[in-house]
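Have a look at this one.
Here the complex is missing a single protein chain, while all its other protein chains stay put.
Moving on, here comes subunit A:
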């Protein structure tokens, strides 16, 4: 990549007002660095990944409303987590977290277990029980 080819496309970096560093060659073939505001092929990939997450959140929300899963799964998706990550944050085995997705099990959860989840998601226990 030549220095003048370092892409300056619009991207999500703009919101934080920073440009990333790329390596490229100058007119003499010497390596140098140049800042890039973004590159379309990866902006599209990132936006797709975010859409994918939003789809997962919507899907979890729908299933909570249908009584098929507990709000824990919804909040997990909202925080871009999967079961493994959530389990390590609450300090429980994965199978236990998965069990807590069952609405019938969720209803009977003890206050301090609910508290653990609420703390991880940085919300109150009441907020944990509801979805927006």
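Structure notes:
Rule of thumb we're sticking to: a residue touches a chain if its C-beta (ideal position, glycine included) is under 8 Å from a C-beta of that chain, and two chains touch if they have at least 3 such contacts; residues count from 1.
The definition used in the following text is that contacts and distances are computed from a predicted model.
Matching "DNA modification/repair radical SAM protein", "BtrH N-terminal domain-containing protein", "Acetolactate synthase small subunit" or "Spore germination protein KA" against the UniProt entry of the left-out chain gives the name "BtrH N-terminal domain-containing protein". For subunit A, the residues in touch with the chain missing from this view are 1, 6, 12-13, 15-16, 18-25, 29-31, 33, 35, 39-42, 44-53, 56, 79-82, 84-85, 88-89.
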